[in-house]
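Each chain you see keeps its place in the complex, though not every chain is here.
By letter and in written order, the chains are A and B; residue numbering begins at 1 in each of them.
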Amino acid sequence: MTADVSEESLELLKGVSTATITMQLLKRGIRACSMVGPKPFSGTEERLVGPAYTLRCAPMREDISTPAFLGAEDNAQKIAIEEIPAGHVLVIDGRGEGRSGVLGDILVARLKIRGVAGVVSDAGVRDAAGVIPVGLPIYCPGATAPPNITWLTPADRQVRIGCGGVLVDPGDIIVADGDGAVVIPRNLANDVARDGAEQERFERFVQLRVLQGQPTKGLYPPNEESLAAYRQWLEDGEPE
Amino acid sequence: MTADVSEESLELLKGVSTATITMQLLKRGIRACSMVGPKPFSGTEERLVGPAYTLRCAPMREDISTPAFLGAEDNAQKIAIEEIPAGHVLVIDGRGEGRSGVLGDILVARLKIRGVAGVVSDAGVRDAAGVIPVGLPIYCPGATAPPNITWLTPADRQVRIGCGGVLVDPGDIIVADGDGAVVIPRNLANDVARDGAEQERFERFVQLRVLQGQPTKGLYPPNEESLAAYRQWLEDGEPE
């Protein structure tokens, strides 16, 4: 899919929460990775993992952002919807414009049919009643009725964008879950996948101990004794 | 109900989404029709359609916005609740003040009993646990505990207001659904109802084709061939 992010890493990331990913990135000096705005649109989204395909919007201007523009074949959004590869995530720089819905039920259905992994947008999505049944994972600030051209203009695609206040390059890895959407810089994705999966495993152990009444002191972060207990738990096959 | 908006149009609008209405209004030069703030309060609201009855609030001031004011019979809100005709929508200019709840369970029950169609407000609603069981469609930014007089003062009724950033005149037609609330200027309502219903029909056809794998190019917007196919589909009785 992408040369430098392995399929194995993408598979691992399906089991790593965005909370864990942000901690892994913080350890690597990156705080600016979690978007403000995108949340699960239907409320029951499955987790979303995949490389970013980017679409950028400019503001609306009445002489440009017309119904004719919306229907034109060279509209960047129309091209994007047919061009984005299967398995990728459509990431839309909608300038945080929650008043406009950048996608409605028809285009969402087309993305679903084409095998796209999902959508992350910092502008709204429209026609919630028609979009939700399609079953495509969508993360955005919420539902809104007006089409994109009411307050936005699709401008170009596959360029460096911002979404939810975070820089996204085409090919960066997007992961989204109930905590929202995060971006993993492409060249860090293999490391974050590997260490994130290990962190998830360790925190399952910690959570079991906490629910048994053990204080977090010495456990989280672990002292030597806890590390030994963790290794034993791994050897024992990670019993619940 | 209103002289110039036909009952037939109001009936048609019950089947036209706010997404479709905003597109119809955009084609008529109107972008400023979709409110920012009002969302389904209970999460499962039925669609709301009806002429607007307006209530306007000023900010709170401690010498005026007292519990005595709240209980007074000449409080504009109390008058509004008894005066709004059945079938109308109470539209409240609450200055976007999400901290105050302009209605609670008792007044919502009274509106329900009086046959009011529903409520749209850009201020909050209070006592969610008591309001939701009443079953009146309510669109507002969310639940909040304090009464209106904590941060607002009902000022007058049936005047030109703003709600969610949109101008509303008494008698304008309000439609609200999962995408939020929109305003149709009264003198455009018949046209928007007719053309909106037709747009809904065409988009059902488009969605069927898209789910069958047809690209949107040439279909949405349609070329001659797609229009012919649409006409055939209509003749065939709009098969799923």
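Brief remarks follow.
Note that a residue touches a chain if its C-beta (ideal position, glycine included) is under 8 Å from a C-beta of that chain, and two chains touch if they have at least 3 such contacts.
All of these numbers come straight from a predicted model, not from anything done at the bench.
Because every chain is the same sequence, the assembly can be counted simply: 2 are drawn, and the full complex in the file has 6 copies.
To be clear about the criterion, only the chains that are shown with their structure count from here on.
When the CA atoms of subunit A are superposed on those of subunit B, the rotation angle is 120 degrees to the nearest 5. Remark: subunit A and subunit B have CA centroids separated by 32 Å (rounded to whole angstrom). Contact residues on subunit A toward subunit B in their complex (touch as defined above): 60, 67, 71, 73, 78, 81-82, 98-99, 101, 104-107, 109-110, 113, 126-130, 142-147, 149-151.
The touching residues of subunit B, when paired with subunit A in their complex, are 17-19, 21-23, 26-27, 31, 33-34, 36, 39, 177-180, 182, 203, 206-207, 210-211, 213, 215-217, 220-221.
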